[in-house]
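Of the protein chains in this complex, one is absent; all others appear in place.
Up next is chain A:
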Amino acid sequence: MTATDSANEALYPIAVLIDELRNEDVQLRLNSVKKLSTIALALGVERTRTELIPFLTDTIYDEDEVLLTLAEQLGTFIPLVGGDQFAHVLLPPLESLATVEETVVRDKAVESLRKLAASHSPADLEAHFVPLVRRLANGDWFTSRTSACGLFSVCYERVGAAVKQQLRQHFSNLCTDDTPMVRRAAAGKIGELAQVVEPEFVRSELLPMFKQLMADEQDSVRLLAVESAVILARLLGPEDTDKLMMKSLRSAVDDKSWRVRYMVADKLTELQSALGAELTQRYLVEAFQALLKDPEAEVRAVSASKVRDFCVNLEASEAERTNIALNSILPAVKDLAGDANQHVKSALASVVMGLSPLLGKEHTVEQLLPLFLTQLKDECPEVRLNIISNLEAVNSVIGIKQLSMSLLPAIVELAEDSKWRVRLAIIQYMPLLASQLGSQFFDEKLNQLCMGWLVDHVFAIREAAVLNLRKLVEAFGSDWALSTVIPKVAELAVDTNYLHRMVCLFCVTELNSACPPDMVRAHLLPIVLKMASDTVPNVRFKVAQTLQQLAASFDAEVFEQQVKPCLDSLAGDADIDVQFFACEALEAIREKF
């Protein structure tokens, strides 16, 4: 066979695949497009540039799904067309893709274009990329103008001053576009652009655009501008922000649309760090107070979730910080604890404990403790749960004892909540509570709950209860296990419900790793061996599995005398699964000795 023949033969599947790009069946076209890089590799860089890419550019009218894959692939195509100096040949197909209707395709095309921009030389940017941005920015239909918004920041830095000026002009036009879709895109990208634009133009040109967007008639535009405000404020520095931007920002705090106020609240801590200590105290503290009292529950909720971070980020002396937190923030926080909306209370409960390290012991006892106690009695389980899950923070300041009397009823109630997810959540906090409350308190009050969960009617709870048991034993030691846990486990072994007997075996497996080997041998092994004659096959094969797990805790002698006879009899069981697991266990243990 000659060299050309074999080359042709290699290209034959390629030809077919290219043919498949035109197949009627979408799935087949999709398969082909996914293999585009291989096609390009086989064709070589030259033919990819001169044949494949133009072909793709021409056949771009297709199903969105195919286009999406195409847009994604083209972003990684630079090596396949011959390296960076040829990156620009990939622009035409992506330009068309950036104008299609479907958002996901457009976004992907923009993403790929942004990747390609970095590989263009400054000359190529001006010759190929910038004209593309210009064409998109002047497109008839809003889709191309929307796409254009995301491309300015990636080419601006590396082009000449005259081109830069043009680019700024185009972006400015997009900020005043008459479709809100484009203005939204511009509002979302103006911050990113500001990061690469020279400071003097940020002040003289971008800032006026930003103010206009902040005053847009549509709230969907304004709220996106709020996001960009953080970046702009950071770039300008506190002094200029105060002079140039503060008015816009303050109007956003007081915007008549709650969605804008929501956004401000959501970005508050970021704004705080961008504005610096002085402006924060001059404006943001007051703004935050207003947001915490907002008429709209959504706004209050997101504000409530920022309470801790806002106070932590206050850049002031400790005394001053405590002062602001106590006198400005705390009164509003107290109101929120009695809010009508559960979501607000729950958001507050998830962060409010974090205030106690800031306020110190005295204030925590005086101011916060009553708040925690109210929330621990809240009718909504999520609120109580959030408080309990954050106990650590308070514990480090005042110790948990102060709370224990109120904690208990709350815990008991959550432990019996009708939603198993709530029960699950509280179980997960048990080890923490146990270590903080000590074994005596635990034995008196919580032990029974933990044992109760072992026979819950939801498997996930039983499973979590078993794990919890191990963690408790790790915390309280094996003596505690012997006196408290093992009797309960032994009880489960003879329960009439086979599911409970299964739980017994789960417990043994888990405790095995937490107890010393002699205790396992003396107390756990006998329980398991006795269960080998259970009437339910599931229990019997679980016995086999458990014995395998326990192997680390006994020696050859115990194996020969006690375990092996048991497994041997299970290996001859009538049930095929029991046989299987018994044999498996025997083999595994034998390997060990």
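As a working rule, a residue touches a chain if its C-beta (ideal position, glycine included) is under 8 Å from a C-beta of that chain, and two chains touch if they have at least 3 such contacts; residues count from 1.
As a working rule, contacts and distances are computed from a predicted model.
The chain absent from the displayed complex carries the UniProt protein name "Serine/threonine protein phosphatase 2A regulatory subunit", chosen from "Aspartate aminotransferase", "Serine/threonine protein phosphatase 2A regulatory subunit", "AP complex subunit sigma" or "Sorting nexin-1".
Check A:E382, A:E463, A:E510 or A:D573 against the missing chain and you find that the one touching it is A:E382. One of A:H343, A:K377, A:K471 or A:R521 touches the chain omitted from the figure, and that residue is A:H343.
Contact with the undisplayed chain is limited, among A:L97, A:C149, A:L284 or A:A301, to A:A301. Note that of A:S418, A:T496 or A:T535, the residue touching the chain absent from this view is A:S418. Chain A residues in contact with the hidden partner, per the touch definition given at the top, are 10, 13-14, 16-17, 20, 24, 28, 31, 35, 38, 41-42, 63, 101-103, 141-142, 179-181, 184, 188, 217-220, 223-224, 254-259, 262-263, 266, 290, 295-298, 301-302, 340-343, 346, 379-382, 418-420, 422, 458.
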